[in-house]
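This is the structure I want to talk about, given as structure tokens.
Only a single protein chain was left out; the remaining protein chains are all shown in position.
First chain written, first letter: the chains are A, B and C, and each begins at residue 1.
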Amino acid sequence: MTSTLIDTTIYAAISEAIQQEAKRILTDGQVSTIVGYAAARRKGSAQPMIITDAADADKLIFTPACVNDLVVYLTKAKKDIPKKGKIGIVVKGCDLKALTGLIGESQLKREELYLIGVPCAGVLASTFAPSQDLTEESIAPKCTECDAHLPTGCDFVPTETPLTPELEKKYAVEIARLEALTPAERWAYWKEQFSKCIKCYACRQVCPFCFCEQCLCDRNKPQMVETTPRPAGNTAWHIVRAMHLAGRCAGCAECERVCPMDIPLNLLNRKMAKELKELYDHEAGFEVLEKGPLTMFNEKDDQSFIK
Amino acid sequence: MHPAKQKHTFEPKIIAFVCTWCTYAGADLAGTSRMQYPSNVRVLKFPCTGRIDPVFILKAFQQGADGVLVSGCHPGDCHYIAGNFHARRRFAVFRKLLEFVGVDLNRLQFSWVSAAEGGKWVEVVTDLTEKVRNMGPMTEFKELATEEQWSGAINTPELKEAFNAI
Amino acid sequence: MSRIGVFICHCGENISRTVDVERVAQEVGRLPGVAFSSDYKYMCSDPGQTLLKKTIQDQKLSHVVVAACSPRMHEKTFRKAVEAAGLNPFLCEMANIREHCSWVHENIEEATVKATEIVGMMVERVKKNRVLPTITVPVTKRSLVIGGGIAGIQAALDIADAGHEVVLVEREPSIGGHMAQLSETFPTLDCSQCIMTPKMVDVANHPKIKLYTYSEIELVEGFIGNFQVTIKKKARSVDEDRCTGCGVCMTKCPQKKIPNKFDQNIGMRTAIYIPFPQAVPNTPVIDRENCTKFKTGKCGVCQKVCGPGAVDFEQEDRLIVEPVGAIVVATGFDLYTIDEKPKGSPIKGYGEFGHGKIPDVIDGMTFERLASASGPTGGKIVRPSDGKEPKQIVFIQCIGSRAREKGISYCSKVCCMYTAKHTMLYHHKVHDGQAYVFFMDARTPGKSYDEFWRRAIEEEEAVYIRGMVSRLYQKGDKIVVMGSDIAVGVQVEIEADMVVLATAIQPQKGADLLAQKLGISYDKYNFYSEAHAKLRPVECATAGIYLAGACQGPKDIPETVSQASAAAAKVMTLFSKDKLEREPIVARVREAGCVGCFACRKVCAYGAVEEKEIRDRQGNLIKVVAYVNPGVCAGCGTCQATCPSKCVELDGYTDEQVIAMIEAL
Partner (left out) sequence: MQKYISQQNLNTLLDTLIASGTRVVAPRMNAGTPLYEPLTSSAEMVMDQLPRRSAKEAYFPVCEDIMTYEKEGQKVSISDIDPARFPETVLVGVRPCDACAIPVLDAVFSWDYKDEFFLERRRKTTIVGLACTIADDACFCTAVGLSPADTKGSDLFLTPLEGGGYACESYSDKGEALINNHNSLFNDPNSAASLPLAQPYMEKFDLKKVKAWLDEHFEDPSWDAIALRCVGCGACAFVCPACHCFDIVDEGTEKAGKRRKNWDACGFWKFTHHASGHNPRNQQPKRYRNRIMHKFKYYDDKFGQTLCTGCGRCIRVCPVGIDIAQIVEEISKKLE
């Protein structure tokens, strides 16, 4: 493959630093549990791992295959993690944004967490095997637009600094391409994409912000959204989800990564983020906000679209 | 059967979501003033535009609406202090989403119509009806509603026959 | 399956002229769940309502749809009728086929099709209607009045006279407010203090009024009928129970040159003081910033001379919690000043008038103190700079008011009248003096008001010049007033001895902070907003809180007193029942699904959403969910549209009802 390699040599040192820090905080009892990444069976692959024993700290790694946003393990809907004392968690800059949003939505308390931040040059796209090298081609689309290579406000961050080449912003380019189409062409594009959806709800289940205990789309009295994985129900589901994430999603792109049908779901979320930036100068995930852009207003908000 | 409807080849279905204090009352005023407007609109009354969920708009299109109107109190007039301000943001964002998935925003109108603006109600409803009438039926969601996953499809010879006959 | 009864009204011919009501009844009769469908000439008439009630019983109807006029017209009528027949009133809906159909369409076919669909929609809606019981909340029959000016005093006295306890809180050491500062009042020129002080004494003596002066509102919790108000009683340094009000302490206090705010800082007072002789309560307060004892630790003369031993240097601020059922806000006004404003302030000062640095340019309230018999000059009108009597005096109206370039666009309403009054007072006291008034318009609507203004010109020899002043400056001991007379079209220049500015009325400083504590809304000037400009001018949108006086907007005394009595009447109406009944259109939280993200609380304009802990049987905390206080909820439903999992639902407008209507189309 001729694509330019992205330097990930610091990941080895980062893995080591994570292991040492994990061992230290588990040993001295600062945390009871750590959510991190560990190597998996398939070549080069990684998986989320939840450890409670300092002896397991050596298993923690950071590699370009460490794609998951582990913050999802802290939300209520997935509350099976034992809760005794503080939880330590390994977070990339993008994951940290989700965590920040969740604090603003009363789902997490900062003081109950120990954040191990990861300086990150990028991770692999879901369409590439975990054994692939990280290159400008194989890098996850979200990483081409990353503005949080170095997480801030963590309890511990390894000192390494990632080399981050300027990359073509893949979502921005694709959004611009779609925006230039006619409504009918855009409808055709999304219709084809949504036709593949089988409502496995992987997008919902990995999303840190889909923390509802009872998803609106699982309800049948009334049935706001058809649950059957038919084209009509699929389209409604993805529209409703994008709307619910508007102003909240900070772009971890997990929905898109996990979609077994390769639906570019994060495009919807990035489009919403772009609009909220333009309309209300809102960017999600940088600070804990008392109110999100759709739970507040300004009397002078744009109303040029209202007669 | 409906001789009057032959005036136009297409009569759009317009659904209006309105607040009870301003726009519904404005529509009442249009009535008491005996103003005339196209009969295509069906009004759903809410206490406040703040209560109107974007899902309702989506559902309306799915149920066959060719155009949707959302209308409430002018900024500052909200009976509930700020419901219309929240609605304004919500719909500013939602319409951008619909546009991005390929809905022609000419089919989705927002307006402020006060209890005193019977004339404006007539104007908004008439304009939207005429605009949508010229655009033709909203086929996107209706087509979706009839589509099935290929795997669940069944032979429908009579439908096929009817289709071939066209 | 439901047994719905549908009644199609002809409304004489109002509906049946363009809607084929029989056909509508027939077609609607075929809808699933409809057990009875019929048309009738006048459903709202007595026979119509009797038919409705009888059919409900005969046909054992479960729900009712009346297709007639707008629900804004007759929904109450039919719901009452339905209730009389034994059904919950909220199982009845109206389909508007008159205002929204027969009156706006001429074509019978089109109107009939539309009417059928409208009724069909309401049939689907009513199927999902739930029995809604009326909500009742207990009422604490005590009232809080914030502000001890004439508005607060009037409201407090009215409520107390009706037999209900009142807690009156005043920020200053004495009640009385601005009215106590005035010399005479328009249009009758009766002495302000003569009519004010008896009311102040009534307050002090009223067994039902609990007075907190030198106190502020710290925190307001709860809702209509059930507020908990925390009051901060600032340290007075004088024990109110022991003090006899003899005043020896004040005569002995060595600090005698402290500008008295009550006298607009032209009179002086001591460090231990009462703001004015008729103060209520007649208990001094120590101004700790200027007291030698507090500044240096030495002195303490007042304590030594106090017979009853009332002076207490150790006294601390105290917090007191008072339960009340209603709140009257009567915080009054403050005056605009022409001095330079902080950078970025939306309100600007008057550099062209010297930013308030010319000593003999005073505002109207200072003139009141000069003219007042109990004022610092004993009623003599003299210049603050040298004590000389001004022989040429210029009054300038609309300073700050109606001045968009200065950031205030409203009219302060009282200035035209009080300036006219000032010219008269001046003329009465300085017989050889001449008063000039620069004015834009004279706004004198009100009983005997215009007559009063004309008297100032015609009998009291005030010269009114229509035009604005462009500049003021000091020249020797004169003040040169440069203006224009637009009636004649000439520039005017007057060398005045004194200039009186009719400055704009503004809300009290900190009005916004108090509003935030109360959870009431305010406009961009910080005037408090009423629930409806026309029909609910006394109530706040927040239930149980009422407005009186100039905190809502500029008002004169009779208007203020009227509104205070109106607010009192509203409070008494609330207190007339032991329990408060309200329409059950309120939001409810489905606790099982709520994840406690509190998006609902973020959008609630009424502060109706609270936190509620869910615990298991052992008392372990399971989760914290939202709880909507039905006493506070106004029923807008913004929370429901915001809730991502739809775990808060507005009764009467549930998603089920709305979706059923959309699906009916």
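Everything below uses one rule, namely that contacts are C-beta pairs under 8 Å (C-beta built on N, C-alpha and C of every residue); 3 or more make two chains touch, one makes a residue touch a chain.
Remember, predicted model here, so these are calculated numbers, not experimental data.
**Q** Which visible chains touch the chain that is not shown?
**A** Among the chains that are shown, those touched by the missing chain are A, B, C.
**Q** Check each of A:L5, A:A55 or A:A129 against the chain that is not shown and name the one that touches it.
**A** Touching the chain that is not displayed is residue A:A129.
**Q** Hey, which of C:L31, C:M73 or C:A569 is the one touching the hidden chain?
**A** Once the missing chain is taken into account, the touching residue is C:L31.
**Q** Please pick, from A:A13, A:A40 or A:L279, the residue that touches the omitted chain in the full complex.
**A** Only one listed residue reaches the unshown chain, and that is A:A40.
**Q** Just the residue numbers, please: which parts of chain B touch the chain that's not shown?
**A** The missing chain touches chain B at positions 148-156.
**Q** Spell out the interface residues on chain C facing the chain that's missing from view.
**A** Interface residues of chain C facing the absent chain: 1, 29-35, 124, 127, 592, 660, 663-664.
**Q** Against the chain that's been left off, what residues of chain A make contact? List them.
**A** 40-43, 45-50, 68, 72-73, 78, 80-81, 129, 192-193, 195-196, 198-202, 204-206, 218, 220, 223, 226-230, 254, 257-258, 260-262
Here is the rule we use: only the chains that are shown with their structure count from here on.
**Q** For the protein chains shown, what form does their contact graph take: line, ring, star, complete or other?
**A** If you draw each chain as a dot and join those that touch, every dot ends up joined to every other.
**Q** What chain sits nearest the middle when you go by CA atom centres?
**A** C
**Q** Where the CA atoms of chain B average out and where those of chain C average out, how many Å apart are those spots?
**A** Roughly 39 Å separates the two chain centres.
**Q** Please tell me the distance, in whole Å, between the geometric centres of chain A and chain B computed from their C-alpha atoms.
**A** Centre separation, chain A to chain B: 35 Å.
**Q** Which residues does chain C have that touch at least 2 chains other than itself?
**A** Each of 603, 642, 655, 658-659 in chain C touches at least two other chains.
**Q** So which bits of chain A are touching at least two other chains?
**A** In chain A, 216, 224, 294-296 touch at least two other chains.
**Q** Quick one: in the complex, what on chain A touches chain C?
**A** Per the stated touch rule, the residues are 76-77, 105-107, 211-216, 219, 221-224, 244, 290-292, 294-296.
**Q** In their complex, what parts of chain B are in touch with chain C?
**A** 2-5, 13, 15, 20, 24-25, 27-28, 30-32, 34-37, 39, 42-48, 50-54, 56, 59-60, 63-65, 79-83, 86-87, 90, 122
**Q** Please give the residue numbers of chain A that touch chain B in the complex, ascending.
**A** Spelled out, the residues of chain A in touch with chain B are 178-179, 183-191, 216, 224-225, 229-232, 235-236, 239-240, 242-243, 246-247, 268, 271-272, 275-276, 279-280, 293-299, 301-303, 305-307.
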